[in-house]
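Notes follow the structure.
Note that one protein chain is taken out, while the other chains of the complex remain in position.
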Amino acid sequence: MLENYLPILVFVVLGILFGVGPIVVGYLLGPQKPDDEKLSPYECGFEAFEDARMKFDVRFYLVAILFIIFDLEIAFLFPWAVVLDEIGTFGLVSMAVFLALLVVGFIYEWRKGALEWE
Amino acid sequence: MTFEVPNLAPALPEIVLLTLTSFLLIADTVWSKRCAHCTYWATQITLLVVGWLIVSSFTTQTVVTFDGSFVRDTLADVLKLFIVATSIGIFLFSREYLLQQRSYHGEFFVLGLYGVLGMFVMVSAYNLITLYLGLEIMSLALYAMIAMQRDSQKASEAAMKYFVLGALATGMMLYGMSMLYGATGTLELPKIAQVIASGHADQAVLAFSLVFIVIGLAFKLGAVPFHMWVPDVYHGAPTAMTLYLASAPKIAAFAMLYRLLWDGLQLALPDWQGMLIILSVLSLIVGTVIAVVQTNLKRLLAYSGISHMGFVLMGVAAGDAEGFAAAMFYIIIYAITSVAAFGMIIALARMGHEFDEIEDFKGLNQRNPWLAAMMLFIMFSMAGIPPFIGFWVKLAVIEAAVNAGLLWLAIVAVITAVIGAFYYLRVVKVMYFDTVEESKPAEPITRELGFAVSVVSGLLLILGLFPSWILDLCYRSLGVTVVG
């Protein structure tokens, strides 16, 4: 079975080489004369005013968590599609129940206005 | 491939509960504007319907369906009925409390119902996956319900602690379960028992998995030394949530204990008995001793709850069906007593004043003699003073321990029960013999709530006068023939 994944491994290795290679080459070949001023962060020539990070709205979190839930639902759909002809009507119905429950969740979040930004 | 379509009939209560709750979830978005109380009433009707379904199809056989992942036996039916009954009480009290605190949301009831569904799944679980899923559904609903009062810092802190420690405990348990699967090669509890009986299971791996499983269970029950979350969560959570947390989930946790340790790991008894005895002794001593110095009633009840869990674990540690029956009797009564005790706090609470300090109960007899008498009932029952039901449960558990040859454990239990009586009686003393300078009135929020508290507290006395039927029920659901 594993031989099927050899091309992917080759891709992974090539990807790493292409990603890491130029950085290493640049590091080795480029001239490096670091000093304090060059390394310090600046904004438009001024000293940095504050930390680059700032507080996020909690709504991003809600969007992300709702995304995860439906992402998981998709993850369950893939194997179901693969074996649909083997699991018969019962498998079809069990997926229908699964989806129905998540549709209930979807209706709930829609009606609650969780899908609206403002 | 051979696969038979499973028989859905035994799971009908769960299916109906799930359907109605999901309907309620959507309906609540419509009702929340026009008819806020509809959600509450629909919740109670749902519970009544489910309770009726269980009663009408009450079974004395063991029915297994869904390819061995679901079991329905007398134990399951009895425990589910008590879960439904306590939940009805919980929602009754919670509603008034939430209205009073202006944090009434339909989601509270919907999540509560999903929690009940999770408990049902736990009670009826016959393989490790469903057991775990039931536990997760229940826990997730509980975490969310505690955190729902977002503006209260204490509630958020309580939810955070409960969530982090609960997740840790679940992780431990899951690790133990995976190990158990590694040792036996099956997920189904009866098959696990078979593999252990056949001697093919690796003893070391089995013992190791048991350690993790027992730790996870002890966390969920709040037994010492895994009790750290209990007082803070009970104290910090809104009282309505504490009420929920301290009653119905305990029944479900007992079911989990029974399914794992008895249905699955009965033959590993020598491995788990010792651990449970240690947990039991520590819970009895630590819970009782620390409760003595508490000034907050919710914290006091939390520590007393820990020592009550010690009693339950003592029954389980007896390691026979009689011990499990006694523990079951104990936990059911503990759930009912919790409803009464936290219900009392809810009934007297006001917006901005929780009425959860022992000081608040000072001179309650002058201010409201009837409620003082009810509180007396609750405290006497918790202390185990006859003729209240609390006496009979303690007696049953101690008897089971003595019969199993754990005499010294029984002696520890009796000593802690005597020490425990001290702090319960202190509350009684504060109510009856301390006087307050300015006599603030202590009326229940509504008349109905005062009535409900009286009914539940009165039940402690009535059950105490006629304890045999409920004990019989426990014995029979565990297949113990009653002697004498």
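By letter and in written order, the chains are A and B; residue numbering begins at 1 in each of them.
One rule holds for everything that comes next: contacts are C-beta pairs under 8 Å (C-beta built on N, C-alpha and C of every residue); 3 or more make two chains touch, one makes a residue touch a chain.
Note that contacts and distances are computed from a predicted model.
Taken from the listed names "NADH-quinone oxidoreductase subunit J", "Homocitrate synthase NifV", "ABC transporter ATP-binding protein" or "Cytochrome c oxidase assembly protein", the protein name that UniProt assigns to the chain not shown is "NADH-quinone oxidoreductase subunit J".
Listed residues B:Tyr40, B:Phe93 or B:Tyr114: the one in touch with the omitted chain is B:Tyr114.
Listed here are the chain B residues that touch the chain not shown: 1, 3, 6, 11, 18, 22, 25, 66-67, 69-70, 105, 107, 110-111, 114, 117, 121, 127, 129-130, 133-134, 136-137, 140-141, 143-144, 147-148, 150, 179, 182, 202, 204-205, 208. Interface residues of chain A with the unshown chain, by the touch rule above, are 1-5, 9, 12, 51, 53-62, 64-69, 71-76, 78-80, 82-83, 86-87, 90-91, 94-95, 97-99, 101-102, 104-105, 108-109, 112-114, 118.
Just so we're on the same page, only the chains that are shown with their structure count from here on.
Our note on geometry: chain A versus chain B, Cα centroid distance of 40 Å, whole angstroms. Interface of chain B with chain A (complex): residues 1, 3, 5, 18, 22, 25-26, 29-30. The residues of chain A lying in touch with chain B in their complex are 86, 88, 90, 101, 104, 107-108, 111-112.
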